[in-house]
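Step one of this worksheet: look at the structure below.
Note that one protein chain of the assembly has been removed; the remaining protein chains are unaltered in position.
Presenting chain A:
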Amino acid sequence: MNKPIGYVLCALALGGIVGGCGKPPPPPETTEAAPAATAPVAVAVDPARFTPPAESEIPKNEFGEAVLLGKNIFVNTQQYAKGFVGNGMNCANCHLDNGRKADSAPLWAAYVLYPAYRQKTGQIDTIQSRIQGCFLYSMNGKPPALDSKEMTALVTYHYWLAKGAPTGVKLPGQGYLKVPKPAQKPEIARGRNVYENNCAICHGANGEGIKARGEYAFPPLWGKDSFNWGAGMHRVDTAAGFIQANMPYGLGGTLSDQEAWDVALFMNSHERPQDPRFSGSVAQTRDKHHDENCLYGRTPEELAASLEKQAEAGTAAEKTKPAPEQLEGYSPAISH
């Protein structure tokens, strides 16, 4: 049901590029270095960052068993929480290093921010109901019950990773990087080029992922086995942040702001499973749930126009201004 969202977007996008619908070429002057010249540069690690306990410190008792089960569910969700997953993803696909890595939505930083009010749900979410959201959207599945064995194990794993972290504090490395708005409007055609040169080797020519011996070795980025239109990663800004900090493996920090935005736009211009909140029509669902940086029911041109509007509001201050979401009791990821 409700298939055509992405295809429609794709067709529109291709129409814009191939058909040449009068869109002017990008301005010649850019502040970005030429993408081809980017050499691998290590991302600086802030020594003040919180460090979760080492895996070898998991206690050898009943508590430790729950931590380990939680870790197993997190890393191999396909096997350990099969009944709750509706696509080809594992939690650890987007939360790298088994949920430990800073700037990859680490669990230790998430755990200490809940309970929190979230715009997305319009309620106070606990860490449990937050995790249910991951299953509903990112895993395109059926959330485990709040008191299920799986949920208990996952929360135990979160709790253990956050050992020693202060509660109610947004720790450095929380969530995903915020990538400054690029010099040029994000563009699908450039994004496709970035994708082919950097991403296709692992995620396949058509974003379908690559399987080895029947299991996804690299996750699908769009299509029926990927995250759905309600997942945080369908937002272009969120995806740009994840990609720039973490992709490709070992080469995090090497894509320019422009490349990260372009390739995030390209990725999220494709078909993926419907938003489970769909009701009435795409337009109605968009108006109700997608007042955000995404291509749900929008053309890339419409998205670009809204981005431009945001940029006018304050480009220079964007990178340094204190995050408004630091309000107490508010989830920093407002609509993720």
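Quick note on the criterion: a residue touches a chain if its C-beta (ideal position, glycine included) is under 8 Å from a C-beta of that chain, and two chains touch if they have at least 3 such contacts; residues count from 1.
Keep this in mind: contacts and distances are computed from a predicted model.
Trainee: Any idea which of "RNA polymerase subunit sigma", "Multicomponent Na+:H+ antiporter subunit C", "Chaperone protein HscA homolog" or "Cytochrome c domain-containing protein" UniProt assigns to the chain that's been left out?
Mentor: Of the names offered in "RNA polymerase subunit sigma", "Multicomponent Na+:H+ antiporter subunit C", "Chaperone protein HscA homolog" or "Cytochrome c domain-containing protein", the one UniProt assigns to the missing chain is "Cytochrome c domain-containing protein".
Trainee: Out of A:137, A:218 or A:266, point to the residue that touches the absent chain in the complete complex.
Mentor: Candidates A:137, A:218 or A:266; residue touching the omitted chain: A:218.
Trainee: Pick out which of A:77, A:98, A:228 or A:274 touches the chain that's been left out of the picture.
Mentor: Within the whole complex, the residue contacting the unshown chain is A:98.
Trainee: Determine which one of A:124, A:146, A:169 or A:201 touches the chain that has been left out.
Mentor: Touches the omitted chain: A:201.
Trainee: Out of A:70, A:252 or A:273, which touches the unshown chain?
Mentor: Of these options, the touching residue for the absent chain is A:252.
Trainee: Which chain A residues touch the hidden chain?
Mentor: Against the missing chain, chain A presents residues 40, 42-43, 45, 55, 96-98, 100-101, 197-198, 201-202, 210, 212-213, 215, 217-218, 248-252.
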